[in-house]
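For this view, one protein chain was removed and the others were kept in their places.
Then we have subunit A:
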Amino acid sequence: MEKRGSAELLNAEQNNSKNASSDSLNSDSKSSSLNSKMGQESESWEKASHSKSFSTSSTSTDNNIVSALEAKKENQGKNLSGSDTGPPLLNGERVQGVAREVTYLCPYSGPARGVLSVTNYKLHFRSIDRETPYVVEVPLGVVSRIEKVGGASSRGENSYGIEVFCKDMRNLKFAHKQENHSRRNVFEKLQQYSFPLSHKLPLFAFEYSETFPENGWNVYEPIAELKRMGVNNDMWKISKINDSYTLCDSYPAVWAVPAAATDEDLQASAAFRSRGRLPVLSWIHPESQATITRCAQPLVGVGAKRSKEDERYVQLIMDANAQSHKLFIMDARPMANAVANKAKGGGYENEDAYQNAELVFLDIHNIHVMRESLRKLKELCFPTIDETRWLSGIESTVWLKHIKCILAGAAKIVDKVENHKTSVLVHCSDGWDRTVQLTALAMLMLDPYYRTIKGFEVLIEKEWLSFGHKFQQRIGHGDEHHSDADRSPVFVQFMDCVWQISQQFPNAFQFNEHFLITILDHLYSCRFGTFLFSSDRERVQEQVKQRTVSLWSYTNSQLSLYQNSLYWAGPHYQLVLMPTASMRYIKPWKSLYCRWNPSMRQQDPVYQRTRELLVQKEQLEKQVMECRREQASRANRSLTSPAPPRLHSPVHS
């Protein structure tokens, strides 16, 4: 009998999977679906992963349940007009072009022939040569650039077509038949509707006309949020000095400052801070009154300029906290960068000038370093993963080191505020990238409110949107200049940090991972107005609230999809989270960065199982209640003393 070596068997298997994922052209092409939102899509994914190896009946993952539910909901709202093969359309969405006999070159399951449609919102591909149609959908807002592959002289199958590079870690390749001349039209439509701003077209958000039961534009009301934190109080007051955005055009109209500060103080401080971004309140500790304030760098310059008024104003911030006679100024940058900024008129606070202030540099690198780091991560994760060098590959992208640095910085702020009752002033250069990462993370760790779904929406609205993180420049909505130096994944990095914290504290967040990924999907999609433009001033000017739908309308109308079944708001739940910023715990967010790769799709039955248990508990509670009620009514009939039914209270509800 011939002996079959196992290595041989193994190779055979590997070869098979290689064939599936990497024949010539496909090797660096890319697959798949937008998010796992479309039912069909996730169905085909599941099929792909099954054929690869897994087969248990329990593979219906949490994600898939969610996606199925969501797809159902979404379909209800969809205008299903058009031909049977046409893409499902949103309200306000119109098909702009259709190409038949297009081949989608999936890096995992091989080429699929089908129909490619382009609408004013998305690219939609549906295979016709497979039993279960394979569907790929990408909102065009996700597209970073589009390239033609091959020319008139191209030979060989699938060598002529279009490659679409996306902002969400994937590239898609479509092969066209040269003789059909379908490519030109598709390419043009893709260009127009992926980059509407470069073609004098409106962003899709302004055409989208869905209505939702919830209005997300009401989620954040600046004064209500300040009131929640107890402002106005003795020490802090609400200021409307920026009502018409004249003092600082990238700040919101309303903010909180020390009660002792006069309008002249504010003006003088704004004059000494980059872009007029003077120190204002981000968060105030409900007990100690220690605060987190944010601003931009002081305009120190090479001449070591000082501003008595700014120094006095910073002193007022310190004085507003009676618990401590010290103030920490956390400069997010590496010291060298802060020094270099002096040449451009910026710089950092001199500790001699700002008495009682201690300056700490947090060593976080700038937007260009982060962009490059994520680019490397994409290279590593897409389309296929070299598993033998995965760990060192992750290290070489430095992405996780940056994450660690940001988390460590935020934890430092939390430590000062919570454990030392000392106020912290945070800035970087302009105070709209690293600064907001730090303040928002610190607030998330300090205040359980921001760990609820609506609280997290408020956090994003307040710290990110209203205080002028430049979403338009960082994401480049509808803009074809894909290599623009202003682009950077600052917000993605923040969301990654949130995910890291949620990994260390699995009960602390009301929302699940799917919520974070949904937000990131719509960061690019341009379907909602939420992330459009770079400041409140612009959003008011463009009437974003009146003319577009808020992402929170969409999420808050289907909250159950985003609920973390492990969320535990019981009596002993943790108020302040102190994550451990060690590389031993910081992990690549595979379900985000590697989500297009079916072999990386992991199941998460923890959530499924806890959800089951919660349902069981609920049913039993009902049952007990009914039993009580029945008994009570029986007792009523016999005696006449009514005993109100009272639910037995479980341990921690």
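Here, a residue touches a chain if its C-beta (ideal position, glycine included) is under 8 Å from a C-beta of that chain, and two chains touch if they have at least 3 such contacts; residues count from 1.
As a convention for this text, contacts and distances are computed from a predicted model.
J.: Just by its UniProt name, which of "Myotubularin-related protein 10-B", "DNA-directed RNA polymerase subunit", "AP complex subunit beta" or "Rab family GTPase VPS21" is the chain not shown in this complex?
T.: This omitted chain is identified in its UniProt record as "Myotubularin-related protein 10-B".
J.: Using the document's definition of touch, tell me which of A:212, A:449 or A:505 contacts the absent chain.
T.: A:505
J.: Can you name the residues of subunit A that touch the chain not displayed here?
T.: So the residues of subunit A touching the unseen chain are 1, 3-7, 9-10, 13, 53-58, 385, 387-392, 394-395, 400-401, 504-508, 566, 568, 570, 572, 574, 577-580, 582-585, 587-588, 590, 594, 599-600, 602-603, 605-606, 608-610, 612-614, 616-617, 620-621, 623-624, 627-628, 631, 648, 650-653.
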